[in-house]
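Of the protein chains in this complex, one is absent; all others appear in place.
For subunit A:
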């Protein structure tokens, strides 16, 4: 059996055909599990593709339960072998990664035992390498554990102070490197870690770094009022200060902090020029946005001032470096441990914004308007500290949503005891909480953080679907805790759907339906039942209609109908349950019925162009006789026939378009009316399934059969997408237009990133023209000068609603336009050379 003992390198793979008896293999696996536990703790979420983890997990449970290694083979009566012990560096890795995960909160015990292992192994090269590599990595990958990792380091310092020199050097040089790259989040996290080490730093410690950061911020802000890097630096400073004061609450620190905050006040309190652009709310003129005074750094500044006034209690921050009374010896050692000089962190000459454009941030919460405090109020520094740590966790761990969700569920483990109320406490019970105890629901705080990303303008760091998936996983892990919180978040968003930014409204719709699709489409529709009778143009009704359509797209009409109360049934007509819409030319009474059927038959048997042309010619002459546009007529019949022939699936229609693309290209190029007719034909044929129509239009855009301008014109200028401005209230029209604009702008960005000036100018001109067309159309809707809107005959009292939709659309696309212009501005050199 000796071959199964350490070292095991090269033995990862276990061959099923091994001739060893079963018991041996099992024990071997157990030893392997100890040696090679890839992701000990770490939030506990493995990849769903990894089967081995699950297997190991089972093994581990068995061992824990019995206290010794026993396995299935009860018949194996040979004496049990001593359990194999993993080498120290493996144990260190496992323990460090699992730090603070246990809800038992034996912080000081965990911290001390790990520190002891590290100090004892000071001459174990492998162990020290693990320690040096893992600490900085944990700081940026598992931000919630920063204070705990720092506590380990502080205890190590009290045992073996010389081990800190290499670590501090590593951290400071990495921070420098990250600053150079403009990776400001990493800089923030390293500084946060160093802040927790303040008590073992000599002199001013981290304050001198913050001073340096501030002087940079001032330079940037004085140079330009649009500057966003300076704002980001101030944010980093303000978020680091509380950690310093929690780690080293001396009067000297308080003094330093006060000085620094005096200076940041000018930058932090001044509303940023770009703030109006990214306000998540778009209230009607005359009413103030609920987020008007919610600038993140503005709030931070005030919260810190409040905190300073109350003696820096910073009660939400964990202080794992504080030993309990019975550990007085260790506490003394900590207090008298050696102090180190912090190596200088020099900032680059020219700071950059990094890979992602920076914007000022607004604090967004779906729970702050409640009568009971289920999340910290914006006066409390806890709101910023907790949100910041959760957001970093969410955005850093995009590569494993299961772990992200686990961290969110366990959020209360990483803050001071008493910060939150017990998990899964129902909202109604919060009222009964004693005055001096916290009523913050950990699941509300977690959900709020994810929502703030879903509702981040202009765009969050990752694709929106990532945030969807985090909420899905969180809901899977702890449905009883998370689902009611989501319910209240949904209600808040629905109730505010008239004053949210329209783009965010669409994001909400998209998330809501995607989320329901993961949970059996269950929603308490009864509570919105009264809104079913509102006019379709009303924001609530528009949301309901949009949601049902999206649900059907992810499922099918009959299924969704089954989830709805009676009053909603009428919203899903029989045409929605029909997979293949009727071909209108099958009806004898439709003009050109015979030609339509003939074209469809030809397309079905993949007839040649020569066979098709005579039918088209015939249509043209007949149309001329009836004094209607021949090309529009033939285009309608042809495109409708293509849709019908390809109605079996998207592949079918795409194949059919591929075969007929030359004819369609010619038709599209011939006249604006014909181009519009292509879109109309597709939209009319799939009117009950707009999702399919949108997919087809997207492909037609790729083929350049229709142009982006034609799509915009079709949707916003003509009233083909819905009469009298009704188009503006339809979610699928927004989706169509939004997707088209994104297609154009991302293409332009691609060209710019490609760095080739040829053709760039044309792309830029085209994009600007597109935005101009939209602006013109939307302004006339928003101001009520649009002909259709002014026509008193068709007036149904909904003009104000339409104007409001127009305003909301306008804001979304003006912002889009501004952001693209800013992007071009950043790449000015290339643009000018074009």
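Note that in this section contacts are C-beta pairs under 8 Å (C-beta built on N, C-alpha and C of every residue); 3 or more make two chains touch, one makes a residue touch a chain; residues count from 1.
Here, contacts and distances are computed from a predicted model.
S.K.: Can you work out the missing subunit's protein name as recorded in UniProt? Choose among "Gtpase activating protein and centrosome-associated", "Trafficking protein particle complex subunit", "ubiquitinyl hydrolase 1" or "Nuclear cap-binding protein subunit 2".
M.R.: The chain we cannot see is recorded in UniProt as "Nuclear cap-binding protein subunit 2".
S.K.: Looking at the full complex, which residue from A:464, A:622 or A:831 touches the chain that isn't shown here?
M.R.: Checking each option in A:464, A:622 or A:831, the one touching the absent chain turns out to be A:464.
S.K.: Going by the contact rule already stated, which one of A:387, A:553, A:597 or A:730 would touch the omitted chain in the full complex?
M.R.: Touching the chain that is not displayed is residue A:553.
S.K.: Which residue from A:289, A:459 or A:518 sits in contact with the chain not drawn here?
M.R.: Reading the full complex, the residue touching the unseen chain is A:518.
S.K.: Per the definition of touch given earlier, which of A:386, A:403 or A:736 contacts the omitted chain?
M.R.: Per the contact definition at the top, the residue touching the missing chain is A:403.
S.K.: If I consider the whole complex, including the chain that's not displayed, which of A:375, A:623, A:692 or A:778 touches that chain?
M.R.: Residue touching the absent chain, from the options given: A:692.
S.K.: Which parts of subunit A face the unshown chain closely enough to count as touching?
M.R.: These residues touch the chain not displayed: 12-16, 29, 36, 38-39, 42-43, 45-53, 55, 97, 133-134, 137-138, 141-142, 397-403, 462-466, 468-469, 472, 510, 514, 517-518, 520, 550, 553-555, 649-651, 689, 691-692, 695, 698.
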